[in-house]
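Following: one structure in structure tokens, then a few remarks.
Shown here: the complex without one of its protein chains, the others still in place.
By written order: A and B. Residues from 1 in each chain.
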Amino acid sequence: MMWLLEGLIALLLLLGALVALLGSWGLARLPDFFMRLHGPTKASTLGVGATLLGSLIYFSSTQPGISVQEALITLFLFVTAPISAHLLARVALHRGLGATAGKPVTEQQASTINNREQQHDNT
Amino acid sequence: MLSWVVPLAMGIFALALLLNLYRLVKGPDIVDRVLALDTMMINSIALLVLTDIHLGLGVLFEVAMLIALMGFVSTLALSKYLLRGDVIE
């Protein structure tokens, strides 16, 4: 039983670390900002979430009582990751960083972004 | 088994942090740097929790939670500043 639990913890920790590494690798390697945004927001969040889950099982099995604080951190990360990603994407659009590869931002899309920021600036 | 898995996972996270550092230094735009900092915060939470397991302390969650909170708030403040030139309007 203990052996099985230890294997599960080891699997979660290693898998989480590898997924997070993949996210960071995407951040370092991809050619433009919007593509880079995909790595950290999802892969890193999921990877760290898996690591925290492994730690939750570890501390729940070795110490008396259930350790729920890791679950709180995981929940917090999953709630905040899309918000910071959305804001960073808006900053990038505001600063005029287009996608260098693939389908570019159309004229109409670009104009709505600029209009909206100007409205905000006026109010 | 955990005695070698935990240091290995720590090594992988350290590598991930180095990759983030590369993006932080290279840029090219300031948004890339903010994104790299945000990712470093997230990865360091995992590194901290792994250290906790490795040392068998079980007391570092509070630190991890504080880093998570600080990382989110600072990313929010930086993007607000870049978007509007002001943090609180």
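Assume a residue touches a chain if its C-beta (ideal position, glycine included) is under 8 Å from a C-beta of that chain, and two chains touch if they have at least 3 such contacts.
One rule holds in what follows: contacts and distances are computed from a predicted model.
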{"item": "Chain not present in the shown complex, as UniProt names it (candidates \"Peptide/nickel transport system permease protein\", \"Na+/melibiose symporter-like transporter\", \"NADH-quinone oxidoreductase subunit J\" or \"Multisubunit potassium/proton antiporter, PhaE subunit\")", "value": "\"Multisubunit potassium/proton antiporter, PhaE subunit\""}
{"item": "Chains on display which the left-out chain touches in the complete complex", "value": "A"}
{"item": "Hidden-chain contact residue, picked from the options A:Leu8, A:Ile57 or A:Ile83", "value": "A:Ile83"}
{"item": "Chain A residues that touch the omitted chain in the full complex", "value": "19, 22, 25-26, 29-32, 34-35, 37-39, 41-43, 45-46, 65, 67-69, 71-72, 78-79, 81-83, 85-86, 89-90, 92-93, 99, 101-106, 109, 112-113, 116"}
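Just so it is clear, only the chains that are shown with their structure count from here on.
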{"item": "Approximate Å spacing (C-alpha centroids) for the pair chain A, chain B", "value": "11"}
{"item": "Chain A to chain B touching residues, read off their complex", "value": "6-7, 9-10, 13-14, 16-18, 20-21, 23-25, 27-28, 33, 36-37, 39-40, 44-45, 47-48, 51-52, 55, 58-59, 62-63, 67, 69-70, 72-73, 76-77, 80-81, 83-84, 87-88, 90-92, 94-95, 97, 117, 120-121"}
{"item": "Residue numbers on chain B that touch chain A, as the complex places them", "value": "1-2, 5-6, 8-9, 12-13, 15-17, 19-20, 22-23, 29-32, 34-36, 38-39, 42-43, 45-46, 49-50, 52-53, 56, 58, 61-62, 64-65, 68-69, 72, 75-76, 79-80, 82-84"}
